[in-house]
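Here the complex is missing one protein chain, while the rest keep their positions.
Then we have chain A:
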Amino acid sequence: MRAVARVVAVADRHGRTVLRELRGESPLLLRQAATEEGVPTVYVVGGAAGPLAGDDLRLSVEVGPGAAVRVRTVAASVALPGRPGAVSRMRVDAVVHDGGTLHWLPEQLVAAAGCDHVAGSRVTLAEGARLLWREELVCGRYGEPAGNVVVATSVDHAGRPLLRQSLAVGPAAPGWAGPAVLGGATATGSLLVVGPAAASGPATVDGGGQLRGRVLPTGPGASAAWLPLAGGPAALLTATAPDAHTLRTLLDPAGVAAIDPPTPATATGPTPAAPTVSAAATAPAAAAGPRALPGAGGSVPDAAGETGWVTAAGRR
């Protein structure tokens, strides 16, 4: 099955976000839901089972200057096998202009036994864009081995490479379950945060001005770290977990404010000796809250083309 869907969010002259385009086709149907915390939310509604091997699904999202939109899915996507040798593909292209905000918070992708799936995302951010981008992968349904899935993500910020990563699981990926990659964890994922919420505050810059990661406390069988990126005001919260539920609690956007409250940057002093998240519980959940919508203007990134790194990754 082939399907194409597109969302275009723009700010009107009062600064309110309007969905100028909301177009999908089965099995990629789009529905506008109630506004969450002042941000319009779009749900991707699976119109059929899958993705099945052979499916080719494409979704593009564009967020204009000063606009904000949140995209969710109603249920987990279960990548399933189809005819032998066929690959299923889900490709997402997102462009966020200056002052725009995109929260991409879909449900998990499940790599069912025997599947062969490539999920490729290409995100192009203008300098003043804000982003929350969550990806979660569950390696097999309950009690079954994982099929082959590649989750490839490529993000550019202000014309510079910000994040390139391609996680491969399943029998075609050497060592994926071993101690260098997932260490037997069933679920893994990441939350990419771009904007002031991720700006390197005192807690993540050491005395020499170098960025530092922070190891986060987790329960048994899980691990997580907050990783400030080099290419912009951004950080990747990455985690492994024994199950999807535990993973979700580790990648909760509301928790991001707790890790690194978006307070105004102050002079960088000596780094605390040990990572701490104790102040977190009382910090405002600003990272997931409504954004001030600055006026239009600023640079406009090129629309992501059809070719590119994600396509290359998909060739395997």
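In this text, contacts are C-beta pairs under 8 Å (C-beta built on N, C-alpha and C of every residue); 3 or more make two chains touch, one makes a residue touch a chain; residues count from 1.
As a convention for this text, contacts and distances are computed from a predicted model.
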item	value
Hidden subunit of the complex - UniProt protein name among "Chemotaxis protein CheW", "Urease accessory protein UreF", "Spore gernimation protein" or "4-hydroxybenzoyl-CoA reductase subunit gamma"	"Urease accessory protein UreF"
Contact partner of the left-out chain, one of A:58, A:212 or A:248	A:212
Sole contact to the chain not displayed, among A:167, A:197 or A:256	A:167
Hidden partner interface residues of chain A, rising order	152, 154-155, 160-168, 173-185, 188, 190, 210-215, 223-225, 227-231, 236, 238-240, 274-275, 308-309, 312-313
